[in-house]
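Incomplete set of chains, arranged as in the complex.
Labels run A, B, C and D following the written order; every chain starts at residue 1.
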Amino acid sequence: MLYCVMIDVNLPADMDSAELAKLKEVERLRAIELQESGKFVHLWRVAGRMANISIFDCESNDELHELLTSLPMFPYFSLKVVPLAKHPSSIK
Amino acid sequence: MLYCVMIDVNLPADMDSAELAKLKEVERLRAIELQESGKFVHLWRVAGRMANISIFDCESNDELHELLTSLPMFPYFSLKVVPLAKHPSSIK
Amino acid sequence: MLYCVMIDVNLPADMDSAELAKLKEVERLRAIELQESGKFVHLWRVAGRMANISIFDCESNDELHELLTSLPMFPYFSLKVVPLAKHPSSIK
Amino acid sequence: MLYCVMIDVNLPADMDSAELAKLKEVERLRAIELQESGKFVHLWRVAGRMANISIFDCESNDELHELLTSLPMFPYFSLKVVPLAKHPSSIK
């Protein structure tokens, strides 16, 4: 079951650069782990902004919640979830 | 080059049902044609609404414009385009 | 799996009264049918407005979409879907 | 008399983790206490966000205000209250 998740990442402009680098690295590792699990099926950058559009494939709303809150940058997210259904004109 | 396109379809509630059926059919045929061309790579229904989230893969902004305006329901769309870039944590 | 669905019903102010009465009756029958199926678990009126807050219990986003679009007043809805997860402090 | 209460919890991203753990625990205890009283009838998590949708059953607007402001996280809430009425198509 698919969900489109739109995320704005609101990192403070004055964050310590070492802390920022570390946060980005743990975020990257967790994002890769989730992608390799098959649950996190697409991850795109919104051009020009610290924002992402992602597609998740989960068993349930509960699982989606668990995955998103496991991301290290979660406390900095403004986040919108759109549950997706099959489109009658999709050929997939 | 990818774009996320979010579309709300604002069909008048009192549209003639034969006209509506015909419009849906030509829309479906054009959507399939675009998907088969490889330009229209994902098409999802927003659950519970006459709305879509789509991913297009185009050569340019001009090509994207041409494809979207070729859809028969285009005059009924409220539409938002988000240009996408590669995300540094994407494994694709 | 639960979803909160917020619906504004935008009926035209000048709708023919017989047509309106009929539409309300078929809507009522379908709403009762869905409630009796166990899929439509709560239905509340927003005080003072032609608007509802509902809770649906569905297998999937696809099923939710199917149920909502089966409501006769669907073409008149402005609708927002919020997927719900278990809250860690809920005692249910 | 029912109310739907939508809450966004805006905890500072840099809150001390011990303080945060303690705040979450007192919030959980008060939420359980209110649920056991029968006044706080539903509590759901909005999937993917630090946000809740709740249903309260109160004697009056005053009682609702008293209950909500008794929650330890109240100072961090963005909150919307929707008073609910019986829906003519509800079977409850």
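Side notes on the structure shown:
Convention: contacts are C-beta pairs under 8 Å (C-beta built on N, C-alpha and C of every residue); 3 or more make two chains touch, one makes a residue touch a chain.
Keep in mind it's a predicted model, so treat the numbers as computed, not measured.
Assembly remark, whole complex in this entry with 4 chains visible in place, copy number of the identical chain is 10.
The working rule: only the chains that are shown with their structure count from here on.
Here chain A and chain D face each other with different sets of residues for the most part; under half of the interface numbers are shared between them. In terms of C-beta pairs in contact, A-B outnumbers the other of A-B and B-C. Chain B and chain C have Cα centroids separated by 26 Å. Work out the mean CA point of chain A and of chain B, and you get 23 Å between them.
Shared interface positions of chain D, i.e. residues touching 2 or more other chains, are given as 45-48.
Of all residues in chain D, only 11, 13, 45-49 touch chain A in the complex they form.
Here chain C touches chain A in the complex through residues 1-3, 60-62, 64-65, 81, 83-86, going by the rule given at the top. By the touch rule above, chain C contacts chain D in their complex via residues 2, 4, 27-28, 31-32, 35-36, 42-48, 52-53, 55, 82-92.
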